[in-house]
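Every protein chain of the complex appears in place save one, which is left out.
To keep things simple, chains are lettered A and B as they appear, and every chain counts its residues starting from 1.
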């Protein structure tokens, strides 16, 4: 249990870092000022988790009360701002870091909801929320239709991760650590494959309009 | 009391269904993918209620913990996607379903706030929030100024419904069931008449700019 706690804590910080990088990169591209970049980085990193904590009654939300999250978000911001010319040249770095955070947050989000004694549906929905909430807030603040609603298997990967956590928790075939590792791997792999091979969910309509400038 | 509970439960599901249809239709028109449509449908249906539950301390929010809401939202999504060519040909179906959900949610939202022991102001404000919250989130996610802030008597109809519930609760002239039925009828009728006769609240400014593409 203690081991799971450490893993859980490490995963949470790693996810925070990945999402903060993703947020800072997107904010930087929109020419926000230093505070704006830092704020978007923090919100992307902690926004989903804060919504989750409000919904499960974990008051005050972990993202607000534990300084490591804030420090990790600030470090990620400084790295992104300092090394932007390098980061920019990397192939779709935003999408890569987003995928890491996505899988990590879906799994830890679902775990925390279960830890607080809520049912499987709450765990799945809040696992997805933890994973995609920050990104959705980022896109809303940057004034565009959230990327995850339009293209590529994204939230579906988070859904898979959260679902595996809940399934593993009910079936209890293997230890919670292994459930987390498997859920993480499946979710991350699904997302990366979707990116690599341009897997998309069906779009019911045909005439695709340009929604993003 | 038990009867009120059943009515309350039925109204809640019916409102969920109506809003999910409205959300799925709007999302479909913006060419979102299947997950995006489903997410918008669910958020429109349950978003207002989730905000209400967070504000009255009903943790976890009913929209997240009761599977019928999720199932109803998914069914509404599938119907809208499957029968879109038919739905599209209907005259302003989005607005119609929106009106149904609007009245239903304003009344049940105000009722739930009172049930949790909060005062009349909280009940009225959260009745409106339950009714229009989902639609506002939908418009924010679809990247447009919320329809309800610009035109036609919409939130005012919700205000009327919630206000009648609170008044009925304080005066106690008639049973809660009748209060709910009257509040529902007045609110829905007001909204439908506003749509039919293009009733608008005054817009203080004259030169109306095109805000929606």
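Following the convention adopted for this analysis, a residue touches a chain if its C-beta (ideal position, glycine included) is under 8 Å from a C-beta of that chain, and two chains touch if they have at least 3 such contacts.
Since the structure is predicted, the reported quantities are computational estimates derived from the model, not experimental observations.
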Option from A:54, A:79, A:167 or A:181 whose C-beta touches the chain left out:
A:54
Sort through B:45, B:136, B:166 or B:195 and give me the one touching the missing partner chain.
B:136
When the complex is taken as a whole, what residues of subunit A touch the one chain not shown?
27-37, 39-40, 50, 54, 59-61, 64-67, 70, 81, 84, 140-143
Contact residues on subunit B toward the hidden chain run 54-57, 118-119, 121-122, 125-126, 136, 140, 143-146, 148-151, 154-156, 200-205, 207-209, 211
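Rule of thumb we're sticking to: only the chains that are shown with their structure count from here on.
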How many angstrom between the C-alpha centroids of subunit B and subunit A?
29
